[in-house]
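Worksheet: one structure, shown below.
Left out: one protein chain. Kept in place: all the others.
Chain naming follows the written order as A, B and C, and within any one chain the residues start at number 1.
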Amino acid sequence: MVQLGPNRYGKAETHVVHVARGGAPDGGDLVTDRTVSTSLSGELAATHLTGDNSAVLATDTQKNTAFVFAKTLGAVPAEAYALALAEHFVSTQQPITRARVHVAEASWTRSGAHSFCRSGAATRTTTVVLDADLGASVVSGVEDLVVLNTTNSEFWGFPRDEYTTLAETKDRILATEVSARWRYRGVDVEWTDAYGAARAALADAFADTYSYSLQQTLFAIGTRIVESVPDICEVRLALPNKHHFLVDLAPFGLSNDNEVYWAADRPYGLIEGTVLADDAPPEGLAWV
Amino acid sequence: MVQLGPNRYGKAETHVVHVARGGAPDGGDLVTDRTVSTSLSGELAATHLTGDNSAVLATDTQKNTAFVFAKTLGAVPAEAYALALAEHFVSTQQPITRARVHVAEASWTRSGAHSFCRSGAATRTTTVVLDADLGASVVSGVEDLVVLNTTNSEFWGFPRDEYTTLAETKDRILATEVSARWRYRGVDVEWTDAYGAARAALADAFADTYSYSLQQTLFAIGTRIVESVPDICEVRLALPNKHHFLVDLAPFGLSNDNEVYWAADRPYGLIEGTVLADDAPPEGLAWV
Amino acid sequence: MVQLGPNRYGKAETHVVHVARGGAPDGGDLVTDRTVSTSLSGELAATHLTGDNSAVLATDTQKNTAFVFAKTLGAVPAEAYALALAEHFVSTQQPITRARVHVAEASWTRSGAHSFCRSGAATRTTTVVLDADLGASVVSGVEDLVVLNTTNSEFWGFPRDEYTTLAETKDRILATEVSARWRYRGVDVEWTDAYGAARAALADAFADTYSYSLQQTLFAIGTRIVESVPDICEVRLALPNKHHFLVDLAPFGLSNDNEVYWAADRPYGLIEGTVLADDAPPEGLAWV
Partner (left out) sequence: MVQLGPNRYGKAETHVVHVARGGAPDGGDLVTDRTVSTSLSGELAATHLTGDNSAVLATDTQKNTAFVFAKTLGAVPAEAYALALAEHFVSTQQPITRARVHVAEASWTRSGAHSFCRSGAATRTTTVVLDADLGASVVSGVEDLVVLNTTNSEFWGFPRDEYTTLAETKDRILATEVSARWRYRGVDVEWTDAYGAARAALADAFADTYSYSLQQTLFAIGTRIVESVPDICEVRLALPNKHHFLVDLAPFGLSNDNEVYWAADRPYGLIEGTVLADDAPPEGLAWV
């Protein structure tokens, strides 16, 4: 005999673009570009077991709602938008007891009163989970942020087993594509300020850390974010090591004094870790 | 003050291809094509806090080991390969107390004694987690499997709130790209037989189920797998609803009796759920 | 002073799925899955110079037309569909003197009366160019076809300049992802038969050729297609060399007798070439 376990359903990747006409301080426009994914949980056994959909708010309706809230809320921060959307689903649909809203926000740079250029440098993310019983949690972060230090990175002192061939190095390139998510202590936060502060802490910690391992850099980044932004109690990072291999030019009679590298694709190191404030509250449903 | 939370590190996406020359029953070759990701956990605080790497088996070494085990084990099933690799790391590296090994296996079809054509129809996956204290778990599955029913799918009876515009339908295309993972009860399994049986159960359940919701289809698939393969105690599925919208041809004086569809990319419905055997053992670390 | 040069415009990647209900010989359904791109040329200076759109059949209309023709033509071969669509645009829009229609067709395998599984093994393509003065040309082909020979491939005898370090080999894996396009002599062709014959010739030539270079394999494939299918007068191939590097296991005390390979992503060799029948008619606009 079988039973239904945890489940959720929703509409993924609704690409919502909002234009606040004249919304910039100088009278120019503001563009808010969000890819929104919602998913709902609750008393949903019936649709799984018999196809009775009376509790299933259609994913098409969830999409419509994402557009409607963009209209009614305007250019609020992603976290506020996601909280409102989640609250709406849980408060208006009796069988729905939990909503998860994920937003990936692309940034655009103004280049005229009405003209914009998409900045590919990073994607701002937020994930809100709102549960009827357990309340709301907010995890925000950044993706697609590629950073590189040309020096100030060593890697040595690692164990040498029978399968180890890697040479030790006292000077290497350290590059990674940062995927960071940070958990807020609550929902009463100046979201845009907090995002900016976390983002700056991240970049600064990467640039400032003299690194003996990418793990050390990871911990430095997480620590800097937690210590710089009091509203943040936990940071989770996934840092692929974008290997830059020094090319052996000796066969060609040339030296290579840390000048020319081959940037490889795969395989890659992958360093994942968590940094928590000592007084971080329990995570609850934040990371589901 | 901050502390280090859960962490792991490893080498991702080492693409290992093994040729068993003359390994097929008819004397032809066998190709095993695996993309292997390993990650290790344990007493790794030092590298995070000070950059002391004495416990950090280099990710380059993990890559080497993935190649070595392909050589020494040959064409064993992915699950056996992953278990052996995980066991190696945990048993030989004192500070390493847990290993996670993920394998994505592409399939190739023989077209001659030494010739092969890659079959893009599906990717076989396995994830082994082996913990020094808690033992081993094996989760296998399939990805990139796109299936479609031209009929026998309805969707109606869903709630209509103020943002609902979707029409009910008694006949639609149902298409999805299956991402399935199933948990085994133990490690003493005929892996290839079990994979084949689960894969067949999945396909049959999709084809056979007259569906009133993709959730219902999900539950039918999970149930069929659990009931068909006694070694499997749990199935987790993520089913994107690959919407096929009936094109309105009325403006052109034409009917569209479920003939012509627009296959949309985004947004898409996303249905996620779990089916468990009633006597499934605790999941432990299987899904980390 | 500047002038307008060659130009065209259209709607790209309209994903059209057609179901022929009961269209299979056994009464099952047929699914035709095409991603259609149309583009039009002609007297289009006005829209470029002044924004006068009186000659610009909207790309939205082109999309509608792609759906309408799927309805009216049903499950005809991609080449017939593309020819009809191109003919429609050129014959009905006076300023439009040329149409290019590209179709990428995914294949689905029946797994029940109404059930299908997408076969990822290859994509069938066709490109029709129809010019009011110069008539029609048809180029068809295949993409996403990955093939591999485990042996019967050598590479040696190449020049060794000051930057050459590659060792010669008498036995290597040869793998490539075939991108093939073949030009038909005319438009009175049994398209599906010709496609099948070309596809089989391609696969057979790859498997049968004992290869001293991927160029040699390319020429063998092109030759086999031209010689096997009289309606085809030219073949263009792009063959990335999907390098499989033999892993050096000597540091671990192991031999590697062509067993274990690392399948690399980038960089990759790329071999491009053309094979023509001696009596191939001029290419005209076939490849624009």
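Everything that follows uses one rule, which is that a residue touches a chain if its C-beta (ideal position, glycine included) is under 8 Å from a C-beta of that chain, and two chains touch if they have at least 3 such contacts.
All values derive from a computational prediction rather than experimental measurement.
Of the candidate positions B:D133, B:E162 or B:D278, contact with the hidden chain is made by B:E162.
Considering C:Y81, C:W182, C:F219 or C:F252, the position touching the chain not shown turns out to be C:F219 (whole complex). Of the listed residues A:D144, A:D161, A:E227 or A:E283, the one in contact with the hidden chain in the full complex is A:D144.
Of the candidate positions A:L57, A:A70 or A:V128, contact with the hidden chain is made by A:A70.
Touch with the hidden chain on the side of chain A covers residues 14-21, 29, 31, 33, 64, 67-68, 70-72, 74, 108-109, 111-112, 114-122, 144-152, 173, 203, 206-208, 244, 247, 249, 252, 254, 256, 258-265. Within chain C, the residues in touch with the undisplayed chain are 1-15, 37, 39, 44, 47-61, 63-65, 68, 92-93, 154-159, 161, 163-166, 211-216, 218-219, 222-223, 226-227, 234, 236, 240-241, 266-278. Considering the complete assembly, chain B touches the hidden chain via residues 162-163, 165, 251-252, 265-266.
By definition in this document, only the chains that are shown with their structure count from here on.
With steps allowed only between chains in touch, the distance from chain B over to chain C comes to 1. The chain with its C-alpha centre at the largest distance from the centre of chain C is A. Taking the mean of each chain's C-alpha atoms, the chain whose centre lies closest to the overall C-alpha mean is B.
Centroids built from CA atoms put chain C at 30 Å from chain B. One inter-chain figure worth recording: chain A and chain C are separated by 38 Å, centre to centre, where each centre is the mean of the chain's CA atoms. Annotation: 23 Å between the Cα-based centres of chain A and chain B. The set of chain A residues that touch two or more partner chains comprises 163, 165, 266.
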